[in-house]
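The complex appears here minus one protein chain, its other protein chains still in place.
== chain A ==
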Amino acid sequence: MLNGWIELDKKAEGGPRVLRKVESIDDAVKEQLLSIRNGQSDALTDAQKADFKKRKLLVEVTVKSFVLKKGAAFTTSLTKPETDLTMDMLTNGSWREKQFKAYNFEALGVPPASGHLHPLMKVRSEFRQIFFEMGFTEMPTNRYVESSFWNFDTLFQPQQHPARDAHDTFFVSDPAESHEFPMDYLERVRKVHAEGGYGSQGYLYDWKLAEAKKNVMRTHTTAVSARQLYKLAQEGFKTSKLFSIDRVFRNETLDATHLAEFHQVEGVVAERGLSLAHVMGLFTEFFKKCGIEKLRFKPTYNPYTEPSMEVFAYHDGLGKWVEIGNSGMFRPEMLLPMGLPEDVNVAGFGLSLERPTMIRYGIENIRDLFGAKVNLKMVYDNPICRLDKQ
């Protein structure tokens, strides 16, 4: 009806009647389908084909064909390609005939069964090596519990100093006190705090033995340096370079970069006529061995050194100056009561072990590095420590 071939007369008598409208018809659809049958598939447009497919007049059939030829390795016997060269193949010479599967060079190999050293200890070994290369002797730091006397008083840190507060320092309740001191030295220490002397005004306060006796978990390894310097003075002074890398304890608030325990790296140089220029020179050499060349020094304050300075290095990655260490010349009020000769100057310098380790290995949370919550996979995958390599 659409093509106008027939019409429907609904109103004819005796019911609806279909009437012829034209004499002959031109069946376009039939023509088109016939041409398809004859192989002329482009007689129809894509739209027409889609239409006929929808009307189920046309079906599109995809016929895939392959042409097969004999390849180079054609054989009528079935064999599996080998994955590895074996002892048997060597023995019976069959390796000459075997086919070997292509190796996947894109994948990783089998990791060897290995043990691993802890990253922090690896960095410690590097620093130890640097100190030895510079002629430093390692101090006996295997004592975590220390008396306030050696940890603070001998360093000329006054007894009311905030660092000796309960909220910065771990005090020990058992054993609460130390009971053995070199008494004549102790008296000299008391005097320089309470009254002055050795060219100093002193702090002028009531120095108490009870306070000095109190035991603490050492807050710095400088306590050991003090013991060593005292020993040096007793045994007869000679030029000395001492170092230590060991654990210290601070009762501080904890966050992503601070723990109650950490490792301090400390170097001490005692020489007649030592100057601040020498200290800076030492520092520069030390950090050159760590791959750091550009240094800047800033005056700072430290209760037991004067002059004191903070050392900054330029961090290319962060694009700014970053503090990498602290240094100073120990005060005469600390050195002279020990009995060290007047022309002897002693310099100390220090840094933390955790900070360079975290920067070097890109670790953001210190708990991933130190303690039980360590990221073991990080320990397994951690590269060797070469501080002088950028």
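Following the convention adopted for this analysis, a residue touches a chain if its C-beta (ideal position, glycine included) is under 8 Å from a C-beta of that chain, and two chains touch if they have at least 3 such contacts; residues count from 1.
In this section, contacts and distances are computed from a predicted model.
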item: Protein that the absent chain corresponds to, by UniProt name, given "pyruvate dehydrogenase (acetyl-transferring)", "Phenylalanine--tRNA ligase beta subunit", "S-formylglutathione hydrolase" or "Pectinesterase inhibitor domain-containing protein"; value: "Phenylalanine--tRNA ligase beta subunit"
item: Residue of A:A47, A:M87 or A:A166 touching the missing chain in the full complex; value: A:A166
item: Contacts of chain A with the absent chain, listed as residue ranges; value: 113-118, 120-121, 125, 128, 131-147, 160, 162, 166-167, 170-181, 196, 198-205, 215, 217, 239-241, 247, 249, 251, 259-261, 269, 271, 273-278, 280-282, 284-285, 296-301, 303, 306-309, 329, 331-333, 345, 370-374, 376-377, 379-380
